[in-house]
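Every protein chain except one is present and positioned as in the full complex.
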Amino acid sequence: MPKHIASGLKYLAALELVRDGYSQKQISKMLNVNKSTLSHYLNGRNISLGSIEIAEIVREFSPRDFLVFTDAIIEDKEATKTIVKTCLVNKYSVEVKDSCIGCGICVDTCLIDAIVLDDLKAHIDSDICCGCQICAEKCPTNSINILEE
Amino acid sequence: MAANIKEVKAKDFNVERSAEEDRELSFKDESCVGCGVCESICPVGAIKLGSVGAIVRNDIDESKIEIDEEKCVLCGMCSVGCPVDALEFTVDGTPISEIETYPKLISSAEIDDDTCIYCKACERACPREAITVARQLPDRSKLVTGEIDIDKETCIDCGICEEMCPADAITIDQKGPEDFDIAVDKDKCVYCLVCKKACPVDAIMAACRTCSYGEYDLDPKDAEVTGKALIDDDACVRCGWCEEVCPVDAAKVEKPFEGELNLDLDKCTTCGACVDVCPCDVLFFPKSSAPGTIDDKLMKDEQFCIYCGACENVCPVEAIDVKRTGIKCTPTKSKSWQKSIDSLKTN
Partner (left out) sequence: MELKVNQDNCLGCGVCVVACPVNVSISPEVSGGHGSKTTETIMMVENGVIKLFSEDKCTKCGTCQVFCPTDAIWLE
């Protein structure tokens, strides 16, 4: 069953990526699916009944739930990042306050590698950030503000 | 997320988190002076200073600080603040003292081998037993010159010269009741002429050339003491005793903190906790100058103070006030780190 939902999510992401103009070859790499499976997906085949519907429900989850769920059922981290980025459309502006001590807990926590440390301060890539807020909650100095744009 | 793993070994501990980076904090109780700087700089309140007075004075088997590994976020601030390097913090195996982005207290203690005369004054004065002076002395035979000869025919085998020789240079080999050999080890003999003067039968002829003709045939290079003075960085607290006692200014010490040490003698009850805890031998009880005289209860040699604050923390009656007015530290771009370092200054 989890595999079916995973296919559903990959299908949704693939559709978005096609719309964004990526080639099937590129998409198969980005989602870690082989090309023939991908072409089946895009033709609406090879997906068990209900998977797409469930994936669409999952897509309506809060960013955090969507991310945690996706991370749990998609085994490949890069694919998770692609799915989250294509399926979650909201934009976030992220501010790291000067009270950041550079402990790196956010870096360790972030499931999609949106954070790096530089000069003892966290730097969060707003383009990658999916707004899950996990880092903000774990931050020992409450230095992270994530706002929906 | 990876949780912190704590490992305790006797009074030392390690806290580790391995994820994107491997972060590790290690504490060495032996180096710790119980000053509490780590406790005050920790941004998440994970470090608690123990009962340092009781631990140091009564040899209690307890660590001077405790860390709550659930609270610790492995930021490394305690390591930067520690004035005695008891807390080491590494990122991916590299100590942060070698990583430029991290600030670092500026302190050092060095003994210049070119200037050092290996007199060991620093070794004796160091309150932390952190200095070892290893020295090689010149051969005694190269510092003296002379001649000595014992006339075996005249010698009566009395043994007086052997007994009196201060350098143990004369040996008599007793082979039988009347059969003996007598020999002088010229590497040991210093031509002091004691044997010659003591011999009851004038069997010894000896002359000291240094006395008669001066030092014409001695090479001053042969008289040089060579060696090496080593400072154990783990034990050294940069107190400056070595610099003060060095007769040739070979020792140089830079302290990380500047400040003031104030004693309130009205409050002091002379319990001695501060004297026992001070890592720098700054505080002491004066010897009474005359019977019946009342001197100050407690005295200080403030030039050796590192303003760590251990005495203030341990004083049960708040009779000690340590003010830190300056922190010597390399710059950091992080505002929060700069703020934390500045917070070590007392107003």
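Just a few scattered comments:
For reference, chains read A and B in written order, and residue numbers begin at 1 within each chain.
Please note the rule applied: a residue touches a chain if its C-beta (ideal position, glycine included) is under 8 Å from a C-beta of that chain, and two chains touch if they have at least 3 such contacts.
Since this is a predicted model, take the numbers as computed values, not measurements.
Interchain touches from the omitted chain, evaluated on the whole complex, reach B. Only one of B:7, B:30 or B:62 touches the chain withheld from this view, namely B:62. From the options B:136, B:154, B:269 or B:343, the residue with contact to the chain not on display is B:269.
Of the candidate positions B:53, B:83 or B:103, contact with the unshown chain belongs to B:53. By the touch definition given at the top, chain B reaches the unshown chain through residues 50-51, 53-58, 60, 62, 267, 269, 271-273, 314-317.
In this text, only the chains that are shown with their structure count from here on.
Averaged Cα coordinates give chain A a centre that lies 58 Å from the centre of chain B. Interface residues of chain B facing chain A in the complex, by the touch rule stated above, are 1-2, 17, 19-21, 23, 43-44, 73-75, 77, 101-102, 332-337, 340. Those residues of chain A lying in contact with chain B across their complex are 98-105, 107-109, 118-121, 138, 140-141, 143.
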